[in-house]
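I have a structure I would like to understand better, so I am pasting it below and will then ask my questions one at a time.
Removed: one protein chain of the complex. Kept in place: all other protein chains.
== chain A ==
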Amino acid sequence: MSGEAWLYLFAVLINAVNLFLQVFFTIMYSDLEWYVLAQLGTKASELHSAPSSSDYINPIDLCNRLNTYIIPEAAVHGFLTLLFLVNGYWVALVLNLPLLGWNIKKILDNTHLLDATEIFRKLNVHKKESFFKLGFHLIMFFFYLYSMIVALIKDEKA
């Protein structure tokens, strides 16, 4: 197996990790939304009468939990992009640049982390972003897979 095939295999694996992370994010956001809906319904309206600490788990803890994955996710993606740059795979590099730029911008602006004070106002924005990334990783997954197969075939021929 050539270096190219190894690289794309690695990319497929890394990408799968990111894909799962995004699925996790999306589920968590929906969870929060569900939590909201549950509160609107019968059971949760009782909450008006009883503010208990269990109430809190969701918005605050959710932000804390998700925040721990945000930097690793961006770092892994950045590392992969770097690998493409170093090895000179321009197509893969160009495809990854927009997301890299987006992540860097958010980190520089210090807006990458979720803010518990605003989570309910921004939930839709976060969800949209998460869906978008999900789609991106999904497409890239097939792209890497395809590139890997092409590389393997090239190996055969050589």
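Everything below uses one rule, namely that a residue touches a chain if its C-beta (ideal position, glycine included) is under 8 Å from a C-beta of that chain, and two chains touch if they have at least 3 such contacts; residues count from 1.
As a convention for this text, contacts and distances are computed from a predicted model.
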From "DNA methyltransferase 1-associated protein 1", "NEDD8-conjugating enzyme UBC12", "DNA-directed RNA polymerase III subunit RPC6" or "Protein transport protein SEC24", the hidden chain's UniProt protein name: "Protein transport protein SEC24"
Which of A:S30, A:N87 or A:T117 contacts the chain that the document leaves out: A:T117
Omitted-chain contact residue, chosen from A:I60, A:I104, A:I139 or A:I153: A:I60
Interface with the undisplayed chain - residues on chain A: 35-36, 39-40, 42, 45-53, 55-56, 58-60, 115-117, 119-121, 123
